[in-house]
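The next block holds one structure in the form of structure tokens; read it before the comments.
The complex appears here without one of its protein chains, the remainder shown in place.
Just so it is clear, A, B and C label the chains in written order, and each chain counts residues from 1 on its own.
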Amino acid sequence: MKEKEDSSIAMAEGDGEGVTLGDLKKKMADFAKERDWDQFHSPRNLLLALVGEVGELSEIFQWRGEVPRGLPGWDEKEKEHLGEELSDVLLYLVRLADVCGVDLGGAALRKMEINARKYPVQYCKGSSKKYIHYASENSGSNGSTDEL
Amino acid sequence: MKEKEDSSIAMAEGDGEGVTLGDLKKKMADFAKERDWDQFHSPRNLLLALVGEVGELSEIFQWRGEVPRGLPGWDEKEKEHLGEELSDVLLYLVRLADVCGVDLGGAALRKMEINARKYPVQYCKGSSKKYIHYASENSGSNGSTDEL
Amino acid sequence: MKEKEDSSIAMAEGDGEGVTLGDLKKKMADFAKERDWDQFHSPRNLLLALVGEVGELSEIFQWRGEVPRGLPGWDEKEKEHLGEELSDVLLYLVRLADVCGVDLGGAALRKMEINARKYPVQYCKGSSKKYIHYASENSGSNGSTDEL
Partner (left out) sequence: MKEKEDSSIAMAEGDGEGVTLGDLKKKMADFAKERDWDQFHSPRNLLLALVGEVGELSEIFQWRGEVPRGLPGWDEKEKEHLGEELSDVLLYLVRLADVCGVDLGGAALRKMEINARKYPVQYCKGSSKKYIHYASENSGSNGSTDEL
């Protein structure tokens, strides 16, 4: 399949722009099936595994104080470790969506359209207040961050 | 724009299998740029936003006890809400990888290859012990879950 | 105060009922000061460290499916590991509150009074609907879990 070929190429080149959520979903499903590990992949087991990976990701950033975009000064080993932890979160997220029967790619596109309608450019541009409002709305916060 | 058209089609059909990580990365970058919100998208800000979304996702599952695969008995509104929270985690994860300069798709494919080499089928098949070992290794745990 | 004296004994006896939040706050502050580690204990550093520990805690429960109260079948080593991870979360939480200037003990008592007023026994007793409502309110959810 064309996408599959792209994936292998992408991997070889370290360029994963063309990797689809369908690719990852299938690879994760095959990986579990081959090892007879579906028995362990219940929604809440996978959710807690995801939380564990988010913890690992947080550990990478925990003692650094503010970190600039692009991670200036990080060596290759640190960046590789970051890529692995980001991947672990992504892979469990994709797997969780799959076992829940959620079309993650479609849901993500819909969520972005909802956000785009909710926060029109002319209304929100350059406004941190609007941003915080957007952010707190978006994250289901009780809104008290509007006070910022 | 071509990608936009593809996205709308995918969305219209509710089939997001073909959505690429590159699509989501670009859409998130455009969304932030149009609103002048790049100023808020530092790595640790996005990481904490991701943690906030993981919290929202956990709230959906928190009082239900064990939840079977496929979510039998969940109504459409619940499933839609789940799709939105899964999407919020995915979108912040994609954005975090982008501002860190990490090729998330490539890193995910590499991580799956590492896992495949590390846990050969013939060695791991149907073994929960190996699975737990795999899981604890994979999640960077101190390994004491090997006692399970 | 008798309970205070019991702290050291408590440790020996494994009875920590009398341990106060003030005890833990002071011990954590002294620990950091003696090692000149205050420089690393900024609020967001500690928050990310807390998230890391919550991840470790989740790993203990991640592959077990539902776990009954009292953890029947867990061996001593597993329970000890659980105690350590619960402690790591507690200690970073106490430290985070301290560097933020929050009186955690007082805040916790106030929060329990708020909850008690908000959910009078006669109104909530035995009602999972009220419970879910309580839970979603309490957790600042966007309320869609009310649909449960």
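Rule of thumb we're sticking to: contacts are C-beta pairs under 8 Å (C-beta built on N, C-alpha and C of every residue); 3 or more make two chains touch, one makes a residue touch a chain.
Quick caveat, the model's predicted, so the values are computed rather than measured.
Within the set A:Val19, A:Ala32 or A:Leu48, the residue that contacts the chain not displayed is A:Leu48.
As for the chain not pictured, it touches chain B at residues 40, 42, 44-45, 48-49, 51-56, 58-59, 61-65, 140-142. By the touch rule set out above, chain A reaches the unshown chain at residues 44, 47-48, 51, 55-56, 59-60, 62-66, 75, 77-78, 81, 128, 131-132, 135-136, 139, 141-142, 144-145, 147-148.
Although one chain is not displayed, chain C still touches it through residues 1, 3, 7, 10-11, 13-22, 24-25, 27-28, 31, 34-37, 39-44, 47, 49-54, 56-59, 61, 64, 66-71, 79, 82-84, 86-91, 93, 96-97, 99-116, 119, 121, 124-126, 128, 131, 135, 138-141.
In the analysis below, only the chains that are shown with their structure count from here on.
If each chain is drawn as a node and touching chains are joined, the picture has every node linked to every other. Distance between chain A and chain C, defined via averaged C-alpha coordinates, is recorded as 27 Å.
Computed from the mean C-alpha positions, the centre of chain A lies at a distance of 4 Å from the centre of chain B.
Counting partner chains per residue, chain A shows two or more touched chains at residues 40, 42, 44, 49, 51-54, 56, 58-59, 61, 64, 140-141.
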